[in-house]
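As you look at this complex, bear in mind that one protein chain is not there, while each of the others sits in place.
Let's turn to subunit A:
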Amino acid sequence: MKGILFTFALLSPIIGGLIYGLERKFKARMQNRQGPPILQPFYDFFKLTDKRALQVHSFHSLMGIAFFVAAWFAVFALLIGPNILIAIFLHVLALLFFTAGGFSVKSPYSVMGALRELAHILAAEPILVFAAIALYLSTGSWNIEGILTSNTVPILQMPLLFCALVLTVPILLKRSPFDISEAHQEIIGGAEIEYSGLFYEAVYTAKWLEYIFIGVIVFLFGGSNYLLGALLVAATFLFVWLLDNATTRLTIHYMMKFAWGILLPLAAFNIFWVAIWR
C-alpha cells in the first residue's frame, strides 16, 4: 500500500490537473456548453511555459514556487506521512507562502486577495482539524494506512461532520459561493494576479494539488471501504461543481458566519456526540 500511496503522491499534480479538466467539462455541460477537452489544463500548462517570464520582484516569484513545493509536500505528508494532522498544518504552511506572495507586491488586488485568503484559512482550518480528529476518533489512528485498513467506516459515525467538510470544500478550493479570495469580477484573481508566465505556472499547478489534498481527506471517510470512499469523493466534487454553477458569490462576512456559526458547531456536535455516546 505504501508504494501505491507514494506513486499517487508523486503523480498528484497530474491527477489534480485531470480533475480540474473534468471540472471544467462538467461545469460546461451543466451550462449546456461543449466545454474544453479534459486535457485542457495541460495544454494551458504547456502554453504558459512558452510565455515570456515576467515578474514583479524575485521575492514574489519565489513565494509562488514555494507555494507549489510546500503544497506538494503537504500532499506527500498526507499520503505517506505518519500523521494526517501534521499534513493539515503543512497545508496551512503552503497557504502561508501563497499569502506571503500576495502581500509582498504593491498591488491592491493582490493584497486584498491575500487578506481574504487569511479569512479562508480562518474559516476552513478548524474544520479540517476537526475532520482529522473525527477520523482518529472513529478509526483510532492518525496514520493514513491505519485509517485505510481499519474496520470502521468513519462516515457512518460522522455524517454531520462530513456534511460540514463537504461544505468546506468550496472554501478551500475557492469555488462559488465562497470564491471570495479569487473573485475574478471583483479583485481579478486576488493573490494570483501579479504572477505571470513560468511563475504563474507554479501557482496554477499548486491549486491542482488542493483537489488531491481535500479529495484524499474526503476519501478517508470511507475507511477501508475504498468503493465508498471513491463514491464520496465523486459525489463531493460533483456537488461542489453544481454548487459553483448554481450560486453567486457571498461576502466574507457571510462566509465567516456560515463557517463558524453553522459548520463548526455541526462538526463539533458530531464529534462530541460520538465521544459521549461510546
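Of note:
Here is the rule we use: contacts are C-beta pairs under 8 Å (C-beta built on N, C-alpha and C of every residue); 3 or more make two chains touch, one makes a residue touch a chain; residues count from 1.
Rule of thumb we're sticking to: contacts and distances are computed from a predicted model.
Among the names given as "Bifunctional protein PyrR", "Hydrogenase", "Amino acid/amide ABC transporter membrane protein 1, HAAT family" or "Putative spermidine/putrescine transport system permease protein", UniProt records the absent chain under the name "Hydrogenase". From the options A:Y136, A:F162 or A:F237, the residue with contact to the unseen chain in the full assembly is A:Y136. Here one chain is not drawn; of A:L93, A:L156 or A:L243, the residue touching it is A:L93.
Mapped onto subunit A, the interface with the missing chain covers residues 52-59, 61-63, 66, 69-70, 73, 77, 81-83, 85-86, 89-90, 92-93, 96-97, 99-100, 102-111, 114-115, 118-119, 121-122, 125-126, 129-130, 133, 136-137, 140-143, 188, 193-194, 196-198, 264, 268, 271-272, 275-276, 278.
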